[in-house]
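Just one protein chain is left out here, and the rest sit where they should.
What follows is chain A.
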Amino acid sequence: MLRTRDLSYWLFLAPVLIALSLVVVVPLGLGVYYSFTDWNGIEVGSFVGFENYINVFQDEEFMAALWFTVKFSIVSIILINFFGLSLALIVTSKIKSSKLLRTIFFMPNLIGGLILGFIWQFIFMKVFDGIGTHFGIENLQGWLSTTETGFWGLVILMSWQMAGYIMVIYIAYLESVPTELIEAAEIDGASPFQRLVYIIFPLVAPAFTVSMFLTLSNTFKLYDQNLSLTGGGPYKSTQMVSMEIFKTAFVESELSYAQAKAVIFFLIVAVISLTQVYINKKREVEM
């Protein structure tokens, strides 16, 4: 623990503090200030108090986007963690090419979200359509042109991208499970399934929390994949919160209103993150 807080302590800290306050604290404060005005991006007219905030809660579009985001997040979290854990179990088992497989599974995560969106757009709209037309499968045609296919398109894209990342976290925990415990269980006659459920799962439980909140905050703040894959279409039904806020600000030019939405969004994300920290800390104590 560093206790001596003399001049050099603050001087060393200063670059970071200055940078942090310039790019995080000041804009945040300004943003909150703007959300109480009728700012149009050019000049501040007058204070409007909580008017923007009241309007947000009557804004059907914002609520629809929020609801869509929540639905998307829940489904994605379950699927990403399921696939992530499955992949981790595969590559930690005794198969030969596990090192290579790890790299391959992790790779989608290295591609930028925008590009991934366009790649998958191609797959959904051309490849799916091609296969669908060829074999006469109607379910594969016209993807991304309905709300449902747009939703599942986004879920598939996110699962594919993030499963590898989450896999790495699970691998770390899985490899720290003591082999003698598993051997003991084996000798006691536990089946592979029982070993998984009663020995391995409890020991990798902390990984669940970490992964869950990582995926949660990632899917909740999603913007680029959303933009490039569906663009919110059809008729804004696959539009998520970040995109809704961006559109309010830069398409409809209601900057102060968008700012109010952003503040509310910030609060939601902050609550989620703080809950994560709280639960993690609690678990650490229990361990």
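Throughout what follows, a residue touches a chain if its C-beta (ideal position, glycine included) is under 8 Å from a C-beta of that chain, and two chains touch if they have at least 3 such contacts; residues count from 1.
One rule holds in what follows: contacts and distances are computed from a predicted model.
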Record-based protein name (UniProt) of the chain missing from this complex, from "Zinc protease", "LytTR family two component transcriptional regulator", "Carbohydrate ABC transporter substrate-binding protein" or "Cysteine-rich domain-containing protein": "Carbohydrate ABC transporter substrate-binding protein"
Residue among A:80, A:116 or A:144 that touches the chain left out of view: A:144
Per the touch definition above, residue among A:195, A:221 or A:247 touching the missing chain: A:247
Interface with the unshown chain - residue positions in chain A: 6-8, 11-12, 14-15, 18-19, 40-43, 125, 142, 144-146, 231, 233-236, 247, 249-255
